[in-house]
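With one protein chain withheld, the remaining protein chains of the complex are depicted in position.
Order of writing sets the chain letters: A, B and C. Residues in each chain are counted from 1.
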Amino acid sequence: MRLTIEADLDYLLPRPADVLLQVEVAAMADQRIETASLTVGSDLPLGAVVGEDGIGQRCWVRGADRLVATYRATVTVVREEVVLAALPATSVRLLPAETVAYLLPSRYCQSDRFEGFVAREFAGLTGGAMAAALVDWTRMSLDYAGDGSTGTTTALDTFASRRGVCRDYAHLLVALARAAEIPARCVAAYAPGVDPPDFHAVAELWLDGAWRLVDPTGMARSDEIARVCVGRDATDIAFMTVFGTATFVRQRVSVRRE
Amino acid sequence: MRLTIEADLDYLLPRPADVLLQVEVAAMADQRIETASLTVGSDLPLGAVVGEDGIGQRCWVRGADRLVATYRATVTVVREEVVLAALPATSVRLLPAETVAYLLPSRYCQSDRFEGFVAREFAGLTGGAMAAALVDWTRMSLDYAGDGSTGTTTALDTFASRRGVCRDYAHLLVALARAAEIPARCVAAYAPGVDPPDFHAVAELWLDGAWRLVDPTGMARSDEIARVCVGRDATDIAFMTVFGTATFVRQRVSVRRE
Amino acid sequence: MRLTIEADLDYLLPRPADVLLQVEVAAMADQRIETASLTVGSDLPLGAVVGEDGIGQRCWVRGADRLVATYRATVTVVREEVVLAALPATSVRLLPAETVAYLLPSRYCQSDRFEGFVAREFAGLTGGAMAAALVDWTRMSLDYAGDGSTGTTTALDTFASRRGVCRDYAHLLVALARAAEIPARCVAAYAPGVDPPDFHAVAELWLDGAWRLVDPTGMARSDEIARVCVGRDATDIAFMTVFGTATFVRQRVSVRRE
Partner (left out) sequence: MRLTIEADLDYLLPRPADVLLQVEVAAMADQRIETASLTVGSDLPLGAVVGEDGIGQRCWVRGADRLVATYRATVTVVREEVVLAALPATSVRLLPAETVAYLLPSRYCQSDRFEGFVAREFAGLTGGAMAAALVDWTRMSLDYAGDGSTGTTTALDTFASRRGVCRDYAHLLVALARAAEIPARCVAAYAPGVDPPDFHAVAELWLDGAWRLVDPTGMARSDEIARVCVGRDATDIAFMTVFGTATFVRQRVSVRRE
């Protein structure tokens, strides 16, 4: 699947501020970047550092007055759809080093709180069968709605409110998976079909030796998702983190299948 | 039903402290006090003030070194079991003044968070049918277990952990009922059959013009429950609130059917 | 001091909903209502019930499509300024029954969390001296700013963010006072000088046998405040509680000294 991606950010900065952008598609085996350009109006050169888990990159900008960023890319995604339910379970003690942190609770995915729910409602399931059940449960138990979801909404909030946006779906699925002893991380991504069009957030579950991409909202197919970066939750994968204050002017994201 | 109640408290107070006790059965139409005595070892006379909603009484004690309190009572409970599901709904705007506060969130019953869950999982139900469904759901969704439940566990915590003690069952039911626009309050009580024997916490839901007593744990029948006091949640109905520090020495509660 | 009060609410209701309004000045000894009228466009008659602690009234409205409410009043406030710091302390065990609940934590004033801070930072103070110190501390430690404050911001949030609106100032002061064993409640009010003009929230502390009105923001003098209602925190004293959904159209509050 070939995707044409456009993202435009426009923000006011009342005072000069360092800004961390994560908007570029990560170069990975299953998503090949054909063309890509990031243009930022800034008085200083951009500084790029590698993203979490060595995936993608974080781009530092020194902004003053106004931050205007334009990202254009063409990406070919070659990823086979995987049937989660068929994947075997892995004992936590056999997990690779880099997945262990993804068993643990984080700021917005308080997996420690969900152990009781998972043990009770999904008793007997493990591995892929558990993962598939959790994805289905998340998809069916939530309404997609933006009201009530803010930048500080946690998985626990969403569990009770039963509504949220892509970020909230991802947080809840990730929290449940970790509570089920399945490593889970959040993924910032581009995908067609996201309505309204915007930066998207999905999840990856570690099953049978690999990270398995899944969109708990059901809006995107896994072979149409281009990852930007990964992390423990929204704190790690925000498309923009401002070390200061910024005011929204305009933002536009477009992802088209070619 | 005639109940014989015995409660013994024994605590150390490293420094003199004011202590609020709520351990006496409230005199009410449906629970008649035959005999009752509260003895507290204290250097100052006890001070009693009426409890929340004019029910029962709060007893102030000035404790020093050691607080030993003994309560003995014989109580006859005459209360008809009510079939909740058959009771009609009342629009919130027709509720009596004294019930309105019980529609609102409180420290441990954050009903504002549960509106989405209730609206989604119990859509179409109102009044007694809703109340009965919420009681059933609470009873069936939780495991009775003390580990993990502390004095600061909230309804939201219990909703995710799916386990708790009587206090947690009451908190969760009360939060859900308020989210369903049914006034709900917590009730401290004595009841036989509580295992292990202890002070008990149950709930009251306002339906069809009266407070309806219900034990979401299912351990006590409503005609075997003797109320001590009522309130918004455990903050109001604690059997002992120490304005200072106290160390547990010994505590015993016994409730027998005669 | 004579105040002329005007409040106009205009909200859209996508679906018919019961709405609880608390916008009328309460008739009390220290605030005399000269003229007052509340007009609400509604298909059903208004239903009024007495407010918390018997102060003021709650007005139920059945709204459909649009809720337009207009309140006009002229009120004379005759209240002597009291020097808090001079008032003696009262042992909690000698408090009147109706103040005990105001020693306890509530949804947005988690006073149980602040006991350590109060004991450490204000060691040795009691009664009016403590109250005055807490009012000063709150006033000096916070910045008046709306960004970051929402309907679910708690006293604990404000304690860390060190910023908020009148509601947040009141919550924090109330939480600190309760942690210092001083009964404290939140008060909805009208006052001139509130900038921008809006419904105002202040606090009352029980000292030396009476509730003492205080504005922790410092924007209003206590003899220029006309109370609407009181309660444990913002849950009890909201000017409008919608049992359903409402969308803001327009709102205006004006309070003028005559």
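Note that in this section a residue touches a chain if its C-beta (ideal position, glycine included) is under 8 Å from a C-beta of that chain, and two chains touch if they have at least 3 such contacts.
Since this is a predicted model, take the numbers as computed values, not measurements.
Trainee: From the list A:A29, A:V83 or A:A97, which touches the chain that is not on show?
Mentor: A:A97
Trainee: Tell me where the left-out chain touches chain C, residue by residue.
Mentor: 113-117, 119-121, 141, 143, 148, 156-157, 159-163
Trainee: Spell out the interface residues on chain A facing the chain that's missing from view.
Mentor: 18, 20, 47, 49-52, 58, 60-62, 91-97, 100-101, 104-107, 110, 112, 152, 181, 231-232, 235-236, 241, 243
One rule holds for everything that comes next: only the chains that are shown with their structure count from here on.
Trainee: What chain lies farthest away from chain B once each centre is taken as the mean of the Cα atoms?
Mentor: A
Trainee: What's the distance between the Cα centroids of chain A and chain B, rounded to whole Å?
Mentor: Roughly 43 Å, centre to centre.
Trainee: Counting only residues that touch at least two other chains, what does the list for chain B look like?
Mentor: none
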